[in-house]
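Below you will find the structure I want to go over with you.
After this line comes chain A, so read on.
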Amino acid sequence: MKTSENVISVRHLTKRFGDFTAVDDLSLDVRKGEIFGFLGANGAGKTTAMRMLCGLSRPTSGSGTVAGFDIVRQPEDIKRHIGYMSQKFSLYGQLTVRENLTLFATIYGMPASDIRRKADEACRALGMDGVRDRPVRDLPLGWKQRLAFTAATLHTPDIVFLDEPTGGVDPATRRKFWEMIYRASSEGMTLFVTTHYLDEAEYCHRVSIMVDGRIRALDSPAGLKQQFRAATMDEVFRIVAQDARRT
Partner candidate 1 sequence: MSIFRSLIRKEVLHLLRDPRTVTVVLVMPVVLLLLFGFAISTEVNGVRLLAVVGQHTDETHRLLERFRSNPCFTLEGIVAPHEADDLLRQGKADAVLVLRTDGGQLTHQVITDASNTNLAQTATAYIESVASGESSSPIVLHTLYNPQLKSAYQFVPGIMGMIFILICSMMTSVSIVSERESSTMDLLLVSPVRPRTIILGKLVPYFLLSCLLLGLMLTLSYTVLGLPFSPSALHVVWLSLLYIILALGLGMLVSTLVSTQVAALLVSGMLFMVPVIMLSGMIFPVENMPVALQGVSCLIPARWYISALRVLMIQQLPVRHILPQTAVLALMTLVVLTLAAKKFNLRK
Partner candidate 2 sequence: MNSLIDIRGLTKDYGRTTALREVTFSVPEGSIFGLIGPDGAGKTTLYRILATLLTPDRGTATVAGLDVAREFRQLRTLIGYMPERFSLYPDLTVDENLHFFASLFGVKVRDHFDLIAPIFSQLARFPNRRAGALSGGMKQKLALSCALIHRPRILLLDEPTTGVDAVSRSEFWGMLATLREKGITILVSTSYMDEAARCDRIALLHRGRILGIDTPTRLTARLGDPLYAASAGEMYPLLLALRGMPDVKDCYTFGATLHVVADEGFDPDGTETALRRQGLADVRIRPVEATIEDLFIKLAQHED
């Protein structure tokens, strides 16, 4: 595989808080267009690792590039070339659908001439034309989530980081959401996803499982199941994470 195809490439990333090592020697390559599942037990260091990759947190040691920019020296450039969506912070409830899209597009530095057209296109693609001037807080949870995803990807970033994007959503909506992820991936976007739903891990091209600050397993779901002689990703996760020491 050519290095130029890797949109995330980091080596020996370590983050310490005092004498606590949250992330310990993380090395990782993620290819363009890949759906990468980033799993781990609670407290394994997923959030810290993700913050470093997004340019929000400076590694204690280690190096690497995200979207072609250096994570130590060019965090501002990284932020402009990625999208970020989490379940907790995603949209402004009192703003309308279109206002939210416009706002995020502006924040991510899209040219003003494109924003209007793109926002209208996105409303149509989401099937939210009828509600585009309604405040987002009135929408059902599943709609909000799909809208948040669109807001995070309107500026066609190289990578989108999705932090537990489907928590608490009903199964049908969860699937609609994953179809959006598939579509984005087929259009060449890279998706970096954390989730607690292990069936969702099966939808990823490759999955890493983090335990106590280190990546313990990394392969395609099929490869992992073979390696651990397990029938499902749920079993794989249990085998890998059962001896987690951090609580």
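Selection criteria: all candidates are chains of the complex that A comes from, given by their letters.
Going forward, contacts are C-beta pairs under 8 Å (C-beta built on N, C-alpha and C of every residue); 3 or more make two chains touch, one makes a residue touch a chain; residues count from 1.
Note that this is a predicted model, so its numbers are computed, not measured.
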{"item": "Interface partner of chain A in the complex, by touch - 1 or 2", "value": "2"}
{"item": "Chain A residues within the candidate 2 interface of the complex", "value": "40-43, 140-141, 164, 167-173, 175, 178-179, 182-183, 185-186, 196-199, 202-203, 221-222, 232-234, 237-238, 241-242, 244, 246-247"}
